[in-house]
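Take a look at the structure below.
Removed from the display is one protein chain of the complex; every other protein chain stays in position.
Right, chain A next:
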Amino acid sequence: MFSGNIIRFIHVGYTVFNASNKTLLSKLRKQTGYTFANCKKALELNDYNYSLAEKWLQDQAQQLGWSKATKLEGRITAQGLVAVGMEKNNAVIVEVNCETDFVARNKNFSSLVELAATTCLNHTASVPVGSHLSRFQLDAEILKSLKVHDGKTLSDHLALVIGKVGENLSLRRATCFHAADGILLAGYAHPSPNFQSSVLLGKFGAVVAYQADSPSQSDTKLRENLSVDEIGRQLCQHVVGMNPVKIGEVGQDTPANNPDDESCMIYQEYLLDPSQTVGEMLASTSISVLDFARYECGEELLENTENNSSKVAVEIGG
């Protein structure tokens, strides 16, 4: 075991630890942020040469992270963040988990989630796609093996952060959308965090793919106050808040008896204006929803639901 090695090392390889060494240790710890045990080991192995020790730590960081990751493997990760990344005609929604929500609020972790989202975006852009709307799922194994811009894999980066925060972390899942011209994508994450980031981060996330027909005379008035983009964002907010199971189709699906149990999006009360249903709102603004994805951090997943819905999505898109 890793920690066992350190203890043994300190006990056996005891050297006179004077005041200047103490300053070095303090400085190294401040600069690198690695644990005291590791900083001390780095200094001892490098004869208290600061730059060598720092280099050793950086070289070892990956390995130290991996050994910590192996040690913590299997511990339950039910907290975390959902990230929604958008770029041109691509959108991704990614979930990364950790053990406590303290870590979920920490910058080290949120940067990792941002990195995962942008990596998935790049991956989506590189995959050859069909002519309409394509959607595909990335599971934990694929996510781990994705290459980041610096040549390392996402799981390497994951291990580095595990080494820093000392909690088990896991890349759980991602859904990627690639839209052809004319199809719009909107994303939303809730609750919106207090800090700025390149992607949207929250406990919930949604991506909606929709089409906006050119509005007729009367519709222009309805859309007057809201741009199509804003309606897209509100649709995502609706998906997060009302948790629809499917979009639904007039004629095929019937509204539920109790409006509170409605799981068909078009029959649900529109979150931002409960006086109308989503279907009515869409009709009045000449917008049609093609597909959506909703992530709730830590939610239980039913087997294969994602696969089924992606099939439906392809059919709608095609």
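Keep this in mind: a residue touches a chain if its C-beta (ideal position, glycine included) is under 8 Å from a C-beta of that chain, and two chains touch if they have at least 3 such contacts; residues count from 1.
Methods note: contacts and distances are computed from a predicted model.
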item	value
Name under which UniProt lists the unshown chain, selected from "E3 ubiquitin-protein ligase AMFR-like Protein", "protein-synthesizing GTPase", "Cell cycle checkpoint protein RAD1" or "Eukaryotic porin-domain-containing protein"	"protein-synthesizing GTPase"
Residue among A:Gln31, A:Thr70 or A:Asn108 that touches the chain left out of view	A:Asn108
On chain A, residues whose C-beta touches the chain left out of the figure	3, 6-7, 10, 17, 21-22, 25-26, 29, 33, 35-37, 40, 79, 99-103, 105-108, 164-167, 190-192, 194, 203-204, 237, 240-242, 260, 271-272
